[in-house]
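Attaching a single structure in structure tokens format; questions to follow.
Missing here: one protein chain of the complex. Every other protein chain is in place.
Note that the chains are named A, B and C in the order they appear, and that numbering of residues resets to 1 at the start of each chain.
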Amino acid sequence: MAESVETQAAHHEDAHGHHGEMSFVSKYVFSTDHKVIAMQYLFTGMAMALIGGFMAYAFRMQLAFPGEAVPGYGIVSAANYNALVTNHGTIMIFWVAMPVLIAAFGNFLIPLMCGCDDMVFPKINRLSYQIFLLSAVVLISSFFVEGGGFGGAWTAYPPLSAKAEYSLTKLGSSIWLVAVALEFIAFLLGGINFVTTAMNSRAPGMKLYDIPIVVWMIVVASILFMVSVGPLIAGAFMLLFDQTLGTQFYDPDGAGDPLLWQHLFWFFGHPEVYVVLLPALGIVAEVITTFSRKKLFAYRTVLYTTFGTGVLSFTVWAHHQFVAGIDPRMANIFTLTTLLISVPIAELCFVYIATLFGGSIRLTTPMLWALAFIAEFLIGGVTGIFLGASGSDIYLHDTYFVLAHFHYTFYPIAIIGTFAGITYWYPKMFGRMLNETLGKIHFWGSVISFNVIFIPLFVLGIAGQHRRIFDYRNFPELALPQYQDLRILATFALLVMLAFQVVFLYNFFMSLFKGEKAGNNPWKANTLEWTVPSPPPHGNFAEMPTVYRGPYEYSTPGRDEDYWPQNVPN
Amino acid sequence: MSESEHHHPNYVKIWAILVVLLVVSVLGPELGIRSVTLFTAFGIAIIKAYMVAKNFMHVSVEPRFVTYLLMTAVLFVVLFFAGTAPDVMNAEGTNWEKSSWLAAEASAPAEAENHH
Amino acid sequence: MIEHFLPAASSYAQDIDNLFTLIFTLVGFWLVLTEAVFIYLIVKFRKKDGQKAEYYTGEEKHLKRWITVPHFLVLICDIFILVGAVNVWYNVKQQLPEADEIVRVIGQQWAWTFVHAGPDGTIDTDDDIAIVDELHVKVGTTYHFKLEARDVLHSFSVPVFRLKQDAVPGRVITGWFKPTKVGEHDVQCAEICGIGHGLMAARIFIETPEEHAAWLAGQRPIALASANTPQRVED
Partner (left out) sequence: MRPIANTRSVTGIPTGRLAVWWIIVSEIVIFGGLLGSYVMYRLAHDSWANQAAHTNTMAGAFNTLVLLTSSLSAVLAHKAASEGDGKKAAKLLGATICGGAVFLTVKAFEWTHEISIGYTITSNTFWSFYYTAAGLHGLHVIAGMIIMGIVAKDAAKGRELHRVELIGLYWHFVDLVWIFLFPLLYIAK
């Protein structure tokens, strides 16, 4: 090191004073501060969630009342329907789950929890957000071009996605692809920052086993993303050339093979599930330990199962393609690996449940969300077994059973996990407490209506209803009135769920101004972010902290207080 | 700084070896023996890659985990290849065949003559 | 369980239903057990005044086994599911029984074409009968289907058979089914194939040999059978 840490810190203080005079634009729009970037990601993600939610509203209304004009949207044509489901999926995964769970929480938490003043490369971090924002704008612009938005499902299987004469959305499909590619680049840049910061810049004394689980999980998720997305980036170039230049990478008439894209896509697509799952699991670990005042059960087991899951997640991708025309012998291998991956995930759930044993549980709003995550994710996990087993997947593939299954995993991840995180760290982010009553109303409304949406869809899936159909009246066996009633029930529950989000938005924005002042450590938690003022100042720590112990020393015997912050010497 | 810590080998000598290897890989196919060509093309590419990584990129003096990291990335590529090749690399398999590829291969010799 | 919603009309439909029931029983057991323990712990260990939480690291042997033992039990359940799944898969997709008859299934935007063997019982002859969106099969006969796609991916899905197979352009994929129950049912396209994906419905007619012969008698063979063979001539 050319300069000692002390002189750096002195420089830093100068800079801090200087930053106080920054204009609004340089402070909130072009800031390199990790907390501001985290907020930018969070708000962009929330805005995109509203768009994605509106799309769900439009196509669910069409399914419940086919052919009738949807209030606020109009008639949903077949082309509209395809574009809506495609972009709903794309937005919810790439522009909501990823930016909120990895980028927003990663940006906010990693420097604070590791005891740094910022990310290691603040400017690259800002660039990452700017590219991400650009990608969101590009995606939204694809809805308004001639021919409309891309409608070939979020998996974008060629030849449908590759040729305009098949998809009828020449511009829409290319713009969609460019937007996704830009988003990948944004997250590659972000991921390098997260991984490097957590590896290299931890506070003195913070050993590998002293890192909070949520940081571990975000780092492992970033690594999974960086290692799995490469082939798809190459594949996206190939698909873009197929679309725009007329190459034949995926065209069987010209020595290509449409299945190559499916492999490239799912080699990324399956680890991607774990990319968003792991940060949510990390958030849940922080919340349940804090509110049950318990040490995390078997910290090292959690870590090892996380690594195991990460590695295994690269070996299971073709279970999405059992009936896609792959060689049937390969399906046996992928069934084996898929069933194997259920073991570490089950173990993680068991560990979290075991953490509650002997605890002193406080059912605050964040705790309710975290517990709901475990309860609902279990359902999502076990229904995956039906689909990972090749024999039953023959029937269930591409039915509403699949749809209900992955919403039972993605809803807990992207919605329940996110709300657990937002309600838990809101005091730290904004310096004020959320309203608990409103929080609980929002919680119960959202979780109950979520189950009422998707349990009927499991039933429809078992009854043989397949996906991405805009009007089931063309299929006599699916047009039966008892099934239509289930569709109407699911749509009704969706409306209820969307209505309850108003409660959250009201609570969120009112509490910014009227919430009770939070203080440094309202939850009496151990990790380093709770040792600084709420919201943390630029540079985070007035004095760079030293770490003396792991993050989950709650209710340690022989101490009066039931928590023991990481930075307190004894 | 740590840069001064590691020993700098004779880079020009390593470059000279790389150039010799390059000449061998270009001359190899002239013999017209398939196995020799494969070795001089890809065997030597691997040797060259190893030499560049070890001596120019100094992987050998980095902590061991960097090597593991790079090997893991390569391993995942191999994994992708292994899972994908049975479908993409073959023209036929268990209960399926690529009719368009088989038709194209059947007419390939005629096509090749057109180019000459 | 599935039969409650939809009849099982092929020789292997019952196997798939049984596999579904097996998985449902095993994972249902685990789900109910885990959720029950979970809710019990939440209720049991609610905050009580003046009582601190207990301190466990999770490395204590007598506690850790509450994780390790279930984890091995889950693994054992997985083995049962694996054996069942591979067994069903092998019989449905991998191992084809001898065919009595062959039917060619062609997907294109947005209709199914079914090429039935004519009265001579063999396909790719002059008396083939090609119809759009209607598949006529005899009960008790083992069929091979040759599945093709003309343009984009489609998926040949016959829910009453519990059968699904994607049709990939440039490929001919062979599968089999043996209808066991007379009736008329849906054939779906289960892979998004463009704007008309939701309109790509066909019907399957499972008939007795007599009915099938009567239907056959009323059909006229297509004029140029060769036009529908897979080796279509590229111009």
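Basically, contacts are C-beta pairs under 8 Å (C-beta built on N, C-alpha and C of every residue); 3 or more make two chains touch, one makes a residue touch a chain.
Fair warning: this is a prediction, and the values are worked out from it, not measured in the lab.
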Touched by the hidden chain, restricted to displayed chains: A, B
Chain not shown: contacting residue from A:G52, A:P212 or A:P231: A:P231
Residue among A:P122, A:G308 or A:P535 that touches the chain left out of view: A:P122
For subunit B, residues in touch with the removed chain: 1-4, 8, 11-12, 14-15, 18-19, 22, 25-26, 28-29, 37-38, 40-42, 44-45, 48-49, 52-53, 55-57, 62-63, 65-66, 69-70, 72-74, 76-77, 80-81, 84-85, 88-91, 101, 104-105, 108-109, 111-112, 115
Touching residues on subunit A - with respect to the absent chain: 1, 3, 5, 8-9, 11-12, 15, 111, 114, 116-122, 188, 191-193, 195-197, 199-202, 226-235, 237-238, 241, 245-249, 254-257, 260, 264, 267, 544
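Here, only the chains that are shown with their structure count from here on.
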Distance-maximising chain from subunit B - centres being C-alpha averages: C
Which two chains share the largest set of C-beta contact pairs: A-C
CA centroid of subunit A to CA centroid of subunit C, Å: 31
Numbers and ranges of subunit A residues touching at least 2 other chains: 252-253, 257, 259, 325, 328-329
Two or more partner chains touched - positions in subunit C: 93-94, 169-171, 173, 234
Subunit A partner contacts - residues on subunit B that touch it in the complex: 1, 72-73, 76-77, 79-80, 83-84, 86-88, 90, 93-96, 98, 100-101, 104
Complex contact set, residues of subunit C against subunit A: 1-2, 5-6, 15-16, 19-20, 23-24, 27-28, 30-31, 34-35, 37-38, 41-42, 45-48, 51-59, 63-64, 66-67, 70-71, 74-75, 78, 81-82, 84-90, 92-94, 109, 151-153, 155, 157, 159, 162-171, 173, 185-186, 188-199, 201, 234
Touch list for subunit C against partner subunit B, complex: 93-94, 96, 148, 169-175, 230-231, 234
